[in-house]
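Yeah, one chain of the complex is gone here, protein chain that is, but the others are all in their spots.
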Amino acid sequence: MAQQASAKKKRKKDLQALAVFTRGIIKENSLFVLLLGMCPALAVTSSLETGLGMGLLVIFVLTLSNIVVSLIRKVIPDEIRIPAYIVVIATFVTIVGLLTEAFAPALHESLGIFIPLIVVNCLIMERANNFASKNNVLMSAIDGIGVALGFMLALMLIGGTREFLATGAIAYGIYLPLPFEGSIINAGLTLFQMEVFIGPAGGFIVIGFWLAVFKAIELYNKRKKKEARDRWIEKKKKEAAERKRRKAMESAGGSA
Amino acid sequence: MLAKLKMALILCVIGAASGLGIVAVNSFTEDIIEQNRMREQLEIYFDLYGLDMPDSFDRDDEPRDIYCRWEAVGYDADRNRIGRIVTYCVEDERVSERAEVFDKDGNLLGKVFRVEHTNTFGLVVTLVALDTNNEIIEVRIARHENTPTYVRRIIDNHLEPFKGQDINDVSFYDGSTGATSTYGSIIHAVRATADNVVDDRALSDYRVFYPDAAYYERVFEYTLGCIDARIAVYDSDDELLGHVYPAWRANDHEEIALNIAISEGTFKGVRAARPDDRASEELLQALEKYEELDGLPIDDVEADFDETVYDPTINHLVTQAIIRCQESDEQREMREYFLWSRGWDDLVEIDHEILQSYQAHYDEDGDLLGHVYHGEIDTSGLSGAYDGGILKASVAVFADGTVSSVHLVASEESDFATRTLEDNIRIFFERSEGIDKDGLADAFSGSTTTASAFNEIVEAALDYENAREGD
Partner (left out) sequence: MSPTVFFVAIISAMLINNVVLLRFLGVCPFLGVSKRSETALGMGGAVTFVMVVGSVLTYLIYYYVLEPFDITYISTIAFILVIASLVQLVEMFIKKVSKKLYKALGIYLPLIVTNCAILGVAETNVREGYAEEFGIMSGLGVAAASAFGAALGFTLVIFAFSSIRERLDAAEVPNAWKGIPISLIVAGIMALAFLGLEGIV
C-alpha cells in the first residue's frame, strides 16, 4: 500500500517537473508570450546559427544562475536579494563570455557586445526572482533549462526566418563548430535575397510578424474554446429546458 | 546591527566566490584566447605562404626601424626558426599595413597587404598576398562583421579566380547576382593593394632630401645611442646620393622620430619621420626653424646651434648624426661597445676559463668607462648531449658592473640555429644596457642552451669586472 502511494506521489512529482519544463517552452514562452529578452532577440538573430549560439549561452547562464540562486535562497536576506542575484548572474555571464572567446571565437565576435548584455536580460533576473528564489534546486534547474530552451527556439525561429528571407539559405554560416558542413536548406532562390531582413528593420518586422501569428493562433484557439463552451452551455440549457418541459408535462400528465 | 553585519558578510562571501570562479576560468582560458588572437594576427601569414604552423612566436612591437610597425619570428617546437614577418606603414590610408614574409633562411616570399574596409554591414578585413613577382597568391578574408551567408558564398565562389593574376591587371567578377557589399570590400582591397604595390613609406620620406632616390639600403644598425642606423640612398643609376640617419628619442611630451640627411659633408636637412603621423604641432613648428640650415656644410651647422632659438632635443639628435657621419670604421666599432668611448687601450690577454682578453675604454675626458671582454665557450659540455660547437661573444661592462652592450662574434652552429640564437640575443639583450648581475637572471629565464652558453660569457665578464673593482 505504502509503496503504491509513494509511487503515485513520485509520478505526480514527475508530472509536475514535466509541466515546469514544457511550460517555459510553449505556454509561457519568454519571448513570444512574456516579451522578455527583446534586445538580443532583435540583435543577434541575423542567422539561425547566431540565434542558436546565443540560445546556448542563455541556457548555460540561466540554468546555472537558477541553481545557485536556489541554493542560496535561504541565506540571502530580502534586502540584498537583487544585488546578490546581479553578482551571481554577472559571474556566469563573464565565465560564459571567456569560454566562448576561447572555444568559439567567431561566435564571440559576431555576438559581440550582446554577450555581456546577457546580464541585463530581464528574462534571467525574472526567473531568479520569481522562480528560483522560491523553489528547490532540481525544479529551478528544470525551469531554467525549459525557459532558456524556449528562448533559444524562439531565437532560432526568428533567425532562420530572417536568414532565409535574406539569403535563400539556412545555416550557411561559419560560427559554430557544427557537425554538418554548409547549408541545411540552400534553395538558391534569388527571389528570396532581400537584404533588408538581415538589417535592423528586418528584425523588428519579423518578430512583429511571428508575434501576430502566435496571437492569431491564440485568438483562434480562444474562439474555438469559447464556441465549444457556448455550444456546451447551449446544450446544457437545452437539456435543462427539455427536462423542465418533460417535468412539466409529467406533472401535467400526472395531474391529468 | 547584527542583521546588517550578516548582510555584509553574505555579500562578501558571494563576491569572493564569484571572483574566485572568474579568476579560475580566466586562468584556464587566458592562454587559449591569446593563442586565438595570435593565430588571427600571425599564423594566417604563415598559412598564406604554405609555411609550417609555428609553435611559438617572438613578437617585437618596437623594432629599431621606425618605418616598421612590428615584426615577429615563428619557431617550431624545437625553437627552430620557421619564418619571419615584418610589417611596415603604408602612406595610403586605405591600407592598414604591408607585411613582408620571409622563410626560415631569410628569403623574401612575398608581401601581404592588410586592408580594413567598413561597408554597410560592418568591417571586412582582407589580406591580399602577393608573391615576389606581384602575382596574387591568395585573397583572404581575415575577419568580418558581414552576414556570414554572403561571406561564405563569396569565399566559396569568388575568391579562387584571383589566384595567379597579376596585381596590376586584375579582372573582377562582375555578375550582378554576386555583387554584394562584401565583394565590394574585396574589390576595394585589391585596388588599394594595386595602388600601393610599389609604395614605400620610407622611400617617400627620403625623397624629401633626395628627389631622385630610387632605392635605399641599411648600411649599419647602431645598437647603442639615439641614432638607429645609417641608410644609403641611391638613384636609379646606382649612384650614391647620400645618407639618412633615422633618430629616435623620447622627451617629456612625446616620442620624437626624425630623419637626418647628410651628404658628403653637407647637411641636407632634418624632418619628422612620419610613420604614424604622430609628429605633434610643436615638433613640426620646431623643425621649421631648422629648414634654414638645409644645404650648409656640417661644420657650420654645429656652430649655428643656439639653445634659445632651436630645440635642445633636436640639437642633440642632429649633433649625434653629425658625429656618426664623421667617425671612422674603427671608431664606429668601438662605439658599439660604449657609446661615449673616445679612446681605448690595446687588448690585454688574460688567463681565464672563458674570457681570452679585455680592453679598457675611456671617455672624452680620459676617464675610464669600462672594459670590453672577449670570450668563447664550448657549448657541448653545457647541457646533456647537446653540441652547438664553439660560441664567441664580446661583452662591454661599465666600471660600475652593469652591462653596456653584448655582441655575438661567431658561432659554429648551423646558419639556421645561429639565426635563432641571434633572435634570442636580440630579444634578451637588445635592451640590456644597464643590466647588472641580478637583472641578468631575470632577463634570461626560459631560453635555449645556446643562449645559456651566451649567458655564461656575459656572467664571466661581469664577475671579472666585479673582481677588478675589489682590487
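Labels for the chains are A and B, by order of writing; each one numbers its residues from 1.
We adopt the following convention: a residue touches a chain if its C-beta (ideal position, glycine included) is under 8 Å from a C-beta of that chain, and two chains touch if they have at least 3 such contacts.
The structure displayed is predicted, hence computed values, not measured ones.
Q: Write down which of A:L98, A:M139 or A:M152 is the residue touching the left-out chain.
A: Hidden-chain contact among the options goes to A:L98.
Q: Using the touch definition up top, pick the residue from A:G53, A:P105, A:G168 or A:G203 that touches the left-out chain.
A: Only one of A:G53, A:P105, A:G168 or A:G203 touches the chain omitted from view, namely A:G203.
Q: So which of A:K134, A:K215 or A:R243 would be touching the chain we can't see?
A: Considering all chains, including the one not shown, the answer is A:K215.
Q: Considering the whole complex, which of A:V20, A:L48 or A:A90 touches the chain not shown?
A: Counting the whole complex, the residue in contact with the absent chain is A:A90.
Q: Kindly note down the residues of chain B that lie in touch with the hidden chain.
A: Residues in contact with the chain left out: 18-19, 22, 26, 120.
Q: Considering the whole complex, not just the chains shown, which residues of chain A touch the missing one?
A: Output for chain A: 35-36, 38-40, 42-43, 82-83, 86-87, 90-91, 93-94, 97-98, 113, 116-117, 119-122, 125, 196, 199-205, 207-209, 211-213, 215-216, 219.
Just so we're on the same page, only the chains that are shown with their structure count from here on.
Q: Measure off the straight-line distance from the CA centroid of chain A to the CA centroid of chain B, and report it in whole Å.
A: The computed centroid separation for chain A versus chain B comes out at 55 Å.
Q: Across the complex, what residues on chain B touch chain A?
A: Residues 3, 6-7, 10-11, 14-15, 18, 21-22, 25-26, 29, 32-33, 36, 40, 121, 143, 145, 147-153, 177.
Q: For the complex, give me every residue of chain A touching chain B.
A: 46-47, 49, 72, 75-77, 79-80, 83-84, 87-88, 90-91, 94-95, 98-99, 101-103, 105, 109-110, 163, 166-167, 169, 172-175, 190, 198-199
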